[in-house]
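Here it is: the structure, laid out below.
Missing here is one protein chain; the remaining ones are kept as they sit in the complex.
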Amino acid sequence: MTFEWIQIPYALLTIFIVLNYGLLMTALIAKIAARVGRRHGIPIWQNYADLVKNYGLRSSITHGVMFYMGPVFRLTGGVGLLLFVPTIYGSVMFSNLSFAGDLILALYFVFFGTLGMALGAAESGHPYSAIGITRGLSQVTMAELPLALAVFAVALHYQTLSITEIVAAQQGGFLNWTLFTNPLAVAAAMLAFLGSMMRPPFDVVLAPQEIPIGPPTEYHSSYLALMQTNRVLFPIAKIVVYMNLFFGGATSWPEFFIKVFLIYMVSVLVGVVFPRFRVEQSIRWFMIWAVPIGILAIVLA
Amino acid sequence: MHDLYDRLKTRFPLGDWIARRPDLAFVDVPLAQLRSVLLHLRDQEGFTHLVLLTAVDWIETGEFQLTYLLCNRRRACDLGLRARIARDPASMESIHDLWPTAATYQRELREMFGIDFPGSPRLHEDFILEGWREIPPYRRDFDTLAYARETYRERPGRVTRDPAAYMQQQLDPGGH
Amino acid sequence: MVSAIYPLAAALASAFLLGLLHERQRAPAYAITLGVLGFMTLTAASWVWGFAQTGQAGFEIYTAGVAPPFAISLRLGLAEASLMLLINLTGLLSAIHLQAPLLAHGRRAMAVLLIAVMALGGLVMTRDLFNLFVFIELIVIATGGLVLLSDDPRAVVAGFKYLIISQLVTVFLLIGIIFAYHGTGTLNIDGMAMTTMGLASGGALAFFLMFIAVVIETKPFPANGWALDIYESAHPAFAAIFSAASAAAALFAVDKLLLIGGSDWLPIATGIGILSFVGANLLALPQTNDRRLLGYSSIAQTGLVLVVLGQRDLLGDHTLYVAGGLLLANAVAKAGLFWLSDLIPKREPAAWAALRHHPLALFAFATLLALLVGLPPFPSFYAKWDLVHPLADAGRLWLLGLILFGTLLEAGYLFRWFGYSLKREAPALTGSLVSPRFGVVLVAVAAAWLLALLWGELSVHDNLLLAVPLAFALAFLALDWLPARVKNALAITGLVAYFALTYTDYDPLRMIFAVIFLLGSALTMLAGFDVQGRRPGFYPSVMLMLAGLIMLIRATDSFAFFAAWEVLTIGSYFLILRGKRSEPHALSYLLFSFGGALAMLAGFALAAQGAPSIELVALAQVAESVAPWVFLLLAIGFMTKTAAIGLHIWLPGAHAEAELDVSPMVSGILLKAGLYGLMVLLLAMGTQRLAGVDLVDLLLWIGALTAFLGNLMAIFQEDAKRLLAYSSIGQMGYAIFGLALMNHLGWLMALMFVINHYIYKSMLFLAVGGVARRTGTRQMFLMGGLITLMPLSFIAVMIGIIAMSGVPPLSGFGGRWIFYNAILATDARLPIALIFLSGPIAFLYLFRLIHTIFLGQLKDEHRQVKEAPFWILLPQMIYVAILIVAALVPGLLLRHVDQYLTEFFPFGALNWEGLRITSDFGYWNPVAIMLTIGVIFMLLLSWLLFVNRRAQKVKQFNIVFSAERPYRPETTHFAWNFFAPYRKAMGFLVQPLVTRFWDLITQTLHGIGEMTRRIYNGNAQTYAFHLIGFVVVVFLLGPGGTA
Amino acid sequence: MKPELQPRRVTGPDGQEFEVDPLRDYYCEAPPAVHPPAYLKIIEDLFNWARAESIWILGFGTGCGAIEMRPLMTPRFDAYRYGIQWRPTPRQANLFVISGYLSVKTLKRVIRSYEQMQNPKYVVGLGSCTINGGMYWDSYNTIKRLDDYLPVDVYIAGCMPRPESLLHGFMELKRIIRAGQAEGANDYARNFAWYKDNQKRVIHDWDMPDYNW
Partner (left out) sequence: MVFIAMAAGFILILIGFYGALTNRNLLRMIVSFTLADTGVHIVLVAVGALPGRTAPILDASVPVAEAVTRIVDPVPQALVLTAIVIGLGVTTLMLAYAYRLFAQKGTLDIAKFTELKW
């Protein structure tokens, strides 16, 4: 795999598909949640309206250079992650830029956006931003651990770090998925997944009433729009990693849509059932439940 | 509750006992005895909770009447102690050392009635009225209506009606 | 060669002659005294010169012209001549120092002084027991007189106690002598030695009495309360004689007697010696009087020499070299220190801060202490090395351990003392430095360096003093008067030139370290241009440290390695001590390093198996029975420097309190020494098993734990430099972990960490130091919002933390990628979980660092803060450039290392084709990553700039504040206890258990010292009891027990 | 003025003394700007459609009406289906619902929050009190005409208005937005002096910059 210019339009196409899919899917999920509560819920195109409106706001303020760059970092993280991971297995078109790096790149690039965002939010000088970042970082350090362990277990399992090869090893029937061949690793990873999705019970970071929306308190207009774009792209990019590692990847767009939706729904289902944890509670929860599973996974791998 | 009055009577010179409800009564207390009665009620009679501290402007007699409403949680009854202080200059001993909450009430009384409570914490900070420049608004010599007219622009077309009469007219225009 | 009789006679005669002078003719009397002492000194010097030049063996002098037993014989050899020189010189210099009291007391005092010096010389030369007794008694009487020269009224009591003890000693000695004579028929020592003493006739007991009497003259613990009192109360110049000359003479007498006793008595001498050494050092710990402290130290050192004498069966002919090294070092140091103590106004050790007023005095103090402790290049260093090796070979490990333990204790209180001298409030000196009283101290200092040169020449090892780096470093001592900028330029030029001259010598592994130690430090030292003035003491220290580092990587045998280790330790100690509040931290640094060095010493000694030193590569061939122990000891030694968990408590304070440009050096550069050691060790010895445990696995766990706990502790720090320091602990843990993986990529990762850690830790320490310089604080919560005022520092910190946290696209990611590939090839799974956890934790403290300093709310008092000075920024910007280049083309240096590592770990090398790096498991294309991220970033940024083109720049209080407004920046800046929720969840892991453990140990030692020294209750009779008890116990344990 | 807003002498770390004027140093002093609509009408129409379909209300209850707004979000009324939701911070909100009577103390906070919202922004006066003071018409401490202080787009009469009428009011607002007539923010900027004058007339302890960015 090397770089060719044709990959740029392919990558743009991937972004376009994933962005639209994400906008619709999150709206759909909100709608499902509303229907559970006997509400009509938002219109399916609500996310488009929100996005356009935020891009369309006429005024904006800036607290400084990092404030300006925070959302850029954030979205770069999302887009980059999406592009560094092959989206559709077996498709040259949608392998995107995965030649640049392997699983480890994906794993560490997750932090790129987080870091930039945290820097940007912190420059606003708002104490609630800082509190939100504290909470987010504290929580994510522990939540990422089971994932790292699971990824390590999977890499050991398949003796490779290349995502494409891991997906290839899972082809030929769903019983070949890591989900079935290495359930412990998947269990650990999925618990980590819950922690990284910013949904209940792990959403104290945003705590809208207590620390108005946490890190992005000061963000608005097009900054917020960039972050909303990322909010759509980034979880899907992450899910693509999960899908590729644990659920056999996707060989076509329909399969991709279904799998992403289902994996996303896991966090939603957990979220609507459980109340919110405080940060130290969620850290302890990960330490007591998720980490041991992860350790078991690597010890037994 | 009257037995409480009897017990108190033996210790302190008290005014009349006005029982509003079986669990609510008011009694006048001489200013000099107020503090010791409060202390006694708090420590001996179980009135541990200061429900509120408020004032009434008796402009005619040139006095403020302060009401200390205490609550006995265990027996679920309230007792209001009333004391009268001079209206001008209005000053009263602070009881924030007995109940820390009293400080807040005292701040309010200072702002609304202009009663001074020397020693009470944060007494002169703005409480509700930020930047108030008139005489305290709850004093009866403050003309609220004139102040409101002068300060806040009215929207023309506002009509004020007596609700009873207006409803009567609406429901029964004939006036039967 | 002048006959040995003349000096003795001259002294004796002039002592009598002085009596002829008139009481008031004090100046002539003094002149005569000095003249005679000078003559004696010169004579002794001529002897030494003669013996050294001709290599001639010693000869006997028959006083009556006949051989013993009919007459008394003296012997004069190189040893005797050297000791005579020492004694006479000490006498001369002390006489100069004693000018005022001698002139005050007149001719009698001078006569007594002459007698004392003469008697000491006699004690050294005589071969006759009778004569021995006479000289000892002369010494007693003279001492009894000279003690009274002191201004201290308590000296009278001390003298009386001494006399009482002497009475007892006399009795033992005479009884012993006469019975020995009875058994052998001769009083000549050599004659006695030739006849085996009949045990039946009680010969052993006779010898015991004689022996113990002379041993008591060496003031063995615990029968030495009287000696301490003299040290404390006598005039310091006399104490110098008492410590340097008397002890030396007594020790030589013991050695002579041991000739008679034969090898059976060696263990007893050893036992007494080691008890004195450890006991006196332990008791010195809680001392609060400087002279008494010196007294304890003197007793300890004498004990150590006694140990050496007791090890004659092992050391053989080498005994003289070893014992001489220790003895002369102690004598010169003690004499110098006692003389120096006269300049100090008060008697508590902290009053030595008075020396701070004069760099020369401070230099003298440092030299003498180093001489005493046995740091390279001083003779005691060679001596200890040569002592320890045979001990280890002969399996006398208890003795070895006790010696090392005592040495550590000694270093503890001596360097604590040195710390006082730099850091405590400085009173004025009594007396001026141009007086002869200070002149004699300088003579001692000169003697110290001369001895260093001499012992280096005499040793079987290389002469350390002649090593180019060390000489270059020491040259800065002489250049200390130059302005700091000139010295800085010189130093940088020297470093770069040395690299240019030697860069062909290094293999790729050493090359990495050479680059960091030479070029890296030169780069960091650019920040030194910022300092105005002379910056006294800085350049010798820093160059000493760097010299040590260079010598370390150039060392091929264990001696050179160890010497380099000590040099770098001492240099860095001085460097760290320069910080404002660094006194306790520097001490704890030194103690841990020194303790680690002693462990290394033991390890090398075990490994050498009797050889004077061992080639480092030969560590691979160490016998299997000792190999794991060697590994363990060396690893512990190295890990004190990398601050592995448990041994880490010195690091945060030492790094945080150091000066602005010292912190990056001690963190970015110095820590690598430990890693280098571990690499050498692992390369040579590989895996070792002890009690079924694979030591490398143990190392793996230590590395993981260190990484985890170091990082965890870092996130709870409020002090920016402490945070970085704890982070260093964690980073070193990573590196140890990588090494302990013992596979190709693990090593590659560790080496990459070496480079990366150097770059970003130097950069961050400089940046934070610059900020701290401008804001006047290191507490992060007191800063905030500095991004607009110090943008370049901010950029440095930001690049630093991105690189350090391993986020692509900067170079830290490469490290993580190699790390993942490395652990995939290993079977150790559990420690990996810990290491995984520490990665994201690093993210926490790094964010805190940048947030609380540069982001958030700017404080009132910092509104007009300027950007850090140019010279502090310059290296940072260079580091930024290097980081970016290293991120783009990591192969530049790593490729060669990768290739080189193939020699040791043939499997798992990376594949470098074009821009792409491939391992057995994955692949990585740094340029593609950088480009992709860059392009996406720029596109999005330009989009945002376009959309937001009319954004209003607002100020710091224009924030949404729940419809209120902020009151003050300090109440709005969320910074203190930043990770409170994390502390709630994980705080239980950062209990300061290790600190408590070490505190407990030091307190216990202090407590034992404090308790034990109560036996010296000041009563002469108690001391007499001690003495008799000591004699009885030694008897029961020695000859009495065996009979 | 509050002491913390008064200029103060500060000593820097290098010992240099200087003055800090909080209002000047800590707050942006720029006046609000008039922001023209997009250059292309079709784009402005698209934006207006989006603005109308995505109304984010600032979660700031200024009076008793706040409690009456809760039912809007319940399954019974479900304002979400109209693209209406609450945001906790004024930076992200478009609509400010002044829910009921407005005391002078609260007015100060309302002005702050309003000014921190981004252009375009809308104000809905909820209940009689915002229109003419309602039952607080003779209060010493309650304003009577909201539009003297902030540009109001829609008033919803009633004391209290039912959720249905609120929804109706929001529909009306949407209509105005879509028609491009909800230019309150620009009006405010244009008539800034007048609004400030009115505001300062009732807020006697004005202790904030003229415009709260």
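Letters A, B, C and D mark the chains in the order given here, with residues in each chain numbered from 1 onward.
Note that in this section contacts are C-beta pairs under 8 Å (C-beta built on N, C-alpha and C of every residue); 3 or more make two chains touch, one makes a residue touch a chain.
All of these numbers come straight from a predicted model, not from anything done at the bench.
Colleague: Which shown chains does the hidden chain touch?
Modeller: Answer for the hidden chain's contacts among shown chains: C.
Colleague: Touch as defined at the start, partner being the missing chain; which of C:14, C:82, C:126 or C:233 qualifies?
Modeller: C:233
Colleague: So one chain is hidden, and I want to know which residue out of C:14, C:90, C:186 or C:838 touches that hidden chain in the complete assembly.
Modeller: C:186
Colleague: Check each of C:54, C:167 or C:942 against the chain that is not shown and name the one that touches it.
Modeller: Residue touching the chain left out of view: C:167.
Colleague: Kindly note down the residues of subunit C that lie in touch with the hidden chain.
Modeller: Touch with the absent chain occurs at residues 69-70, 72, 128, 130, 133-134, 137, 140-141, 144-145, 148, 153-154, 156-160, 163-164, 166-168, 170-171, 174-175, 177-179, 181-182, 185-187, 225, 228-229, 232-233, 1013-1014, 1016-1021, 1024-1025, 1028.
Note that only the chains that are shown with their structure count from here on.
Colleague: From the Cα centroids, identify the chain that ends up most central relative to all protein Cα atoms.
Modeller: Taking the mean of C-alpha atoms per chain, the most central one is C.
Colleague: Comparing the two chain pairs, does A-C have more C-beta contacts than A-D, or is it the other way round?
Modeller: Taking the two pairs in turn, the one with more contacts turns out to be A-C.
Colleague: Suppose each chain is reduced to the average of its Cα coordinates; what separation in Å results between subunit A and subunit C?
Modeller: Each chain reduced to its C-alpha mean, subunit A and subunit C end up 54 Å apart.
Colleague: Counting in whole Å, what is the centre-to-centre distance of subunit B and subunit D, each centre being its mean C-alpha position?
Modeller: 35
Colleague: Once you find the CA centre of subunit B and the CA centre of subunit C, what distance in Å lies between them?
Modeller: Going by mean C-alpha positions, subunit B sits 78 Å from subunit C.
Colleague: Among all residues of subunit D, which ones touch two or more of the remaining chains?
Modeller: 33, 35, 89, 91, 213
Colleague: Pull out every residue in subunit C that's touching 2 or more other chains.
Modeller: 950, 952-954, 956-958, 960
Colleague: For subunit D, which residues are in contact with subunit A within the complex?
Modeller: 33, 35-38, 46-47, 49-51, 53-54, 75, 78, 80-81, 83, 87-89, 91-92, 94, 118-120, 185, 213
Colleague: Can you name the residues of subunit B that touch subunit D in the complex?
Modeller: Going through subunit B, the ones touching subunit D are 126, 128-133, 137, 142, 144-145, 147-148, 151-155, 157-158, 160.
Colleague: Where on subunit C does subunit D make contact in their complex?
Modeller: Those residues of subunit C that touch subunit D are 774-777, 860-865, 950, 952-958, 960, 963-969.
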